[in-house]
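I have a structure I would like to understand better, so I am pasting it below and will then ask my questions one at a time.
A single protein chain has been omitted; all remaining protein chains appear in their positions.
Let's turn to chain A:
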Amino acid sequence: MDIYQLIRSHLAGPLRRRAFKSPWAYRLLKQLVAAQKKRYSWQAAYELLLNTIDQVAAAYLQQGPVVWHNVFFPTEILYGLGLVPFAPEAAAAVAVGLGVAEEAFRVAEGDWVSGESCSFHRLAYGCDRAGYLPPPGAVVCSSHLCDAAPQSLAAAAGYHNVPFYLLDVPHRQDAAAFNYVARQLKSITFSLADALGVPWDQERFQEALLASNTAREHLLAVNRLRGQRPACIRGDEAHGFIYLMLAGFGSGAAAAVYRQLAAELEQRWREQRRAVPEERARLLWLHLRPYYPTEIFNLLEQKAGAVVVFEEMHHVYWEPLDPARPFYSLAGKVLSHHGLGCISRRIEAILAMVDAYQVDGVIHFAHWGCRQSTAGLRLLQDALRDREIPFLNLEGDCVDKSKYAPGATRTRLEGFLEMLRAV
């Protein structure tokens, strides 16, 4: 082996890990991003990136008690307590871009987390064991939608020897379920505060709920603008904002980014600046997208003019929160998720999106191992067929690029586009 290659292989990992813990790395990164401000086609994306860097820095530099959470846990509680939220599933998506995925997958599989499980969690598990993630002070997780998240986060809590709090979410939306979730949320909130030595601040907690409501209002404005023809933002660009849905609600930053995005969309709409030169079809995207380079969006949007006008993940499914009844209203938010319970709820929500965004076709990205999203697709497919809406179930993996088959993906997309033209 080449001596330089050998040295690099020994140093690359430790250096990368050390960079995460260096304040200089974040300063440098922010300066690099700021230097390229004008190159961002959306200033909202630029702001989102700066805020995300700050949030990541806060976690790695341990600027406060770090709490790991899954992406469906109501983060308003964490922001309301003044904690530093960190979502390992979101970190897994970032890990792909940083080039540590292969190593992390190897670590996870070597530790018996088999390839049959969700690769987001497998990747997060590997990143954690390889020392890439900031150690948590506590771990919180909700049980709804996904089986892998509670299991992998409970394992992480055990590994770091920190408290684990499970929000057990039933599938009904009756009064008993409401009370059960609200009581758990209250108990988790005060247990977290106790365990992490954070003083309870009613005003700060209410501010987080109000910030969540403001973000919700701005997101609704964004969504209304995306319902208009022609589309002013490509799905490829809009996907980046999903991070806020998963980890940002309750922070002032989420509200600011959505406000900026709504303003930019409004302006482009007034100026009739189209997302693509000729909008030939409008698509709804279900679940997430691959976080490594693929030609999917280029094929759909740039070449075929089939714009992804909305993503299921951006659907606002909950009512505004009531700061006077924080835990009950957060329980309402959790229980309102359209993916919870019988699949008929998800189908109903998707059909409503089909109408609201005037879509011509629906693509579901079937992420390997995500059983909550993929298992009941046959019923969704039947419902869309009844409405004569073309549907494509595109199989792949959001974070494991070794599962990406460019040829097969292209063939399936081209077939789908032909079907759209025929409709």
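Definition applied: contacts are C-beta pairs under 8 Å (C-beta built on N, C-alpha and C of every residue); 3 or more make two chains touch, one makes a residue touch a chain; residues count from 1.
What we mean here is this: contacts and distances are computed from a predicted model.
J.: One chain of this complex is missing from the view, so tell me which of "Protein FixC", "(R)-2-hydroxyisocaproyl-CoA dehydratase beta subunit", "Ni,Fe-hydrogenase III large subunit" or "FAD-dependent oxidoreductase" is its UniProt name.
T.: Missing chain, UniProt protein name: "(R)-2-hydroxyisocaproyl-CoA dehydratase beta subunit".
J.: Looking at the whole complex, which of A:Gly137, A:Pro150 or A:Gly248 touches the chain that is not displayed?
T.: Result: among the candidates, A:Pro150 touches the missing chain.
J.: Out of A:Ser114, A:Asn161 or A:Gln272, point to the residue that touches the absent chain in the complete complex.
T.: Touching the chain that is not displayed is residue A:Ser114.
J.: Kindly state which of the options A:Ala34, A:Ala375 or A:Ala408 is in contact with the chain not pictured.
T.: Reading the full complex, the residue touching the unseen chain is A:Ala375.
J.: Which of these, A:Pro23, A:Gly99 or A:Gly158, touches the one chain of the complex that we don't see?
T.: Of all options in A:Pro23, A:Gly99 or A:Gly158, contact with the hidden chain holds for A:Gly158.
J.: List the residues of chain A that touch the chain left out of this view.
T.: Its contact residues with the unshown chain are 111-114, 116-118, 143, 146-148, 150-152, 154-155, 158, 164, 166, 168, 170-172, 176-177, 179-180, 183-184, 187, 341-344, 366, 368-369, 371-372, 374-379.
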